[in-house]
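For reference, the structure I am asking about is given below.
Removed: one protein chain of the complex. Kept in place: all other protein chains.
And then chain A:
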Amino acid sequence: MIVKAPSARKNGTVRAGAEAGTEPIPLRYGDDPYVWACWLYYEDRMTQGDIADIMGISRATVNSYLADARARGIVNISLEPSRLSSLSIAQELKRHFGLHDCLVVPSDDNARPLIDRLGGAAAQALAKLLKSGDTLAVAWGRTVLAIGEQASVPGLQDVTVVQATGGTRASFAYTPELCAAAIASAVDGKLINITAPAVVSTAEVRDMLLRETLIESQFAALAKANKALFGISSLRPNSTIHTSGFFESVSLQQYLAKDAVGVVAGRFIDGQGNPVAGPLDDRTIGISLDRLKAIGLRIAVAGGFDKVPAILAALRGGYVNVLITDAATGRGILNADGVTELDQKLSQRPRLDNTVALPSNFRTHIKKFLNDPDDVVEEMLDGVVKAHAAYIEPIKGSHRALVARTGPRPGKVGLVIGGGTGHEPCFLGYVGKGLADAVAVGNIFSSPPPGTIFQCANAASGGQGVLFVYGNYAGDVMNFEMAAEIAAEHNIEVRTVVTTDDIASSPLEDREGRRGVAGNFFMFKIAGAACDRGLSLDACEAVTRKANARTFTMGVALEPCSLPQTRRHNFEIGPDDIEIGMGIHGEPGVIRERMMSADAITDRIMDRIFSEMKPAAGDRVAVLINSFGATPLMELYILFRRVAQRLSAKDITIEANWVGHYCTSLDMVGASITVLHLDNELTELLHHPCDTAVLRVG
């Protein structure tokens, strides 16, 4: 590799050793560009952009040098052993219990009491986890109070802190009232106390109190909690539960006799995390275990070896998805659950066998609006459900299965659509009156599972059968087929139309093997109209099949898309290349060509479409110009202009058209053109009114 002289250096961008008027002789490090790049990066602390300028290479190349240098062992990054070990324990806990996050405090620092250290760690974590607008339910305990005392989270707006249980007359420092107040003041939030005792004398008294307007409103606030913060108490003799006097000791013995091992938010659980029934249940005022489990982010802070069984139980019961603990406790939990791989993992960490060579222009940093990449689908759906509440609502609280508010009705065939995410507004934007009745939502570019699809079928069913319409992908076909089997067991008749509009994906003789892409838009519209008009299941299926047979799509990608979880391009494309025949999952296209003009690209596509559609003068069509995500409307209109010219030259009338983002592929640059070859029946159904978040007709 030859390194160019640093002539590409720009004014003022070089921070290292550039005295006025003198060009320093660049150190070549034996002409090894890897060492040179690493020195500038790690020792001189320059940015990759500055290094690129100095070395006269692209920033992407600098990036790959730095990555390669680590792979080759030129650079070794070492972590302090005790920190590494707590990090590994945190990773294992996270993996083993499927946690959202886990923070483990190193155990070797015994200068401060454990509760203070846990409180300090949790205080820091709280600053990251708590956002403006959150409602945080706070339970009581020594650890929770320690968090409140050490936390300081400025700059948040509209945070509400709700006491998760009733109060107590006991006079210890960490009462529910004081814990909630400490946290509220630390986060500058609005405090809502539960102004009733945590444990009352009889079940009747509890029921009466819960009906009291004031307490009812406090519980309404608690029900809005989207995050929870609590400790976990063991039932060992010296635990807080016994010493605080919060519970009567006679009752405690009865819970212990039934194998209770811990207490979460004032409720007793056994070793598997199941609720333990006992004398206090009907007399307790506070959040229920079921309600706690339904809260999105459930932060438990607990440590100490005597708490291992209780924490393990809380983890098994699913009450916790963010755990903050210490290394000794974390290791104890893993060992108690039979995880022994940890120790060997600490000594030999898995090496990545990266046999796929990456080209040097591979970009590794792609900017996206993200919080935690693992939450991208859930957070999007949370937003969708809120934004389009007028059209859709979750089925049984699941954002993965959404039903139209004004869709399903008795006597109507139900229309269920669905697929992976990353195609927004597909598929959930097409749910509403006159269109789909329910949508099943999968992970990014991945089919939803059968259970979710069946929930949709069940919600959409009006007794006249259910029609599934989805794109032809192996995964979708298998999952929807399994869902149809489940539906049959529940006496719901299901018919399926698998869409195959992508003419580039297979030759004409293998029409059934083609994939379904943006043409879904038309198939959904036609099927939705047929269902809304009260046609029979047979008729709905037949007309949707006809629409599919008469819909032709072809796409072109100019740049690949990138997945939120990897933030990397999912394939590479040369600076002057385009992919013709691009699907909507970022699969590489069928042919790679040199970049050409918009009209030339449109002509390539229209020629293919005409060759299959075989239109006659005077025919009518509907046209969809669809962006793959990053291509702006400006360019879509340029494509539409040429499509209209080509159609007009053949004396074909555009009955209706749509130009915009209708079936995307994340942030792919590119577009697809779809033509629906209309007949009278399809024209009528196309104009049938519908009202959804994305498409409104009539």
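Following the convention adopted for this analysis, a contact is a pair of C-beta atoms (placed from the backbone, for glycine too) under 8 Å apart; a residue touches a chain by one contact, two chains touch by 3 or more; residues count from 1.
FYI, contacts and distances are computed from a predicted model.
Enquirer: For the chain not present in this complex, what protein name does its UniProt entry give, out of "Carbohydrate ABC transporter membrane protein 2, CUT1 family", "Ribose/galactose/methyl galactoside import ATP-binding protein", "Dihydroxyacetone kinase subunit L" or "Fumarate hydratase"?
Expert: "Dihydroxyacetone kinase subunit L"
Enquirer: Considering the complete complex, identify which of A:Gly141, A:Gly555, A:Gly583 or A:Gly670 is in touch with the unshown chain.
Expert: Missing-chain contact among the listed residues: A:Gly583.
Enquirer: Among A:Gly73, A:Pro154, A:Gly338 or A:Pro575, which residue is in touch with the absent chain?
Expert: A:Gly338
Enquirer: Among A:Arg45, A:Arg95 or A:Arg112, single out the residue that touches the unshown chain.
Expert: The missing chain is touched by A:Arg95.
Enquirer: Of the residues A:Gly513, A:Gly660 or A:Pro689, which one touches the chain left out of the display?
Expert: Final answer for the missing-chain contact: A:Gly513.
Enquirer: Contact with the hidden chain only, please: which chain A residues?
Expert: Touching the missing chain: residues 95-98, 272-273, 315-318, 337-339, 341, 345, 350-356, 358, 420, 442-452, 473-475, 478-479, 482, 505-506, 513, 515, 563, 565-566, 568-571, 583, 585-588, 590.
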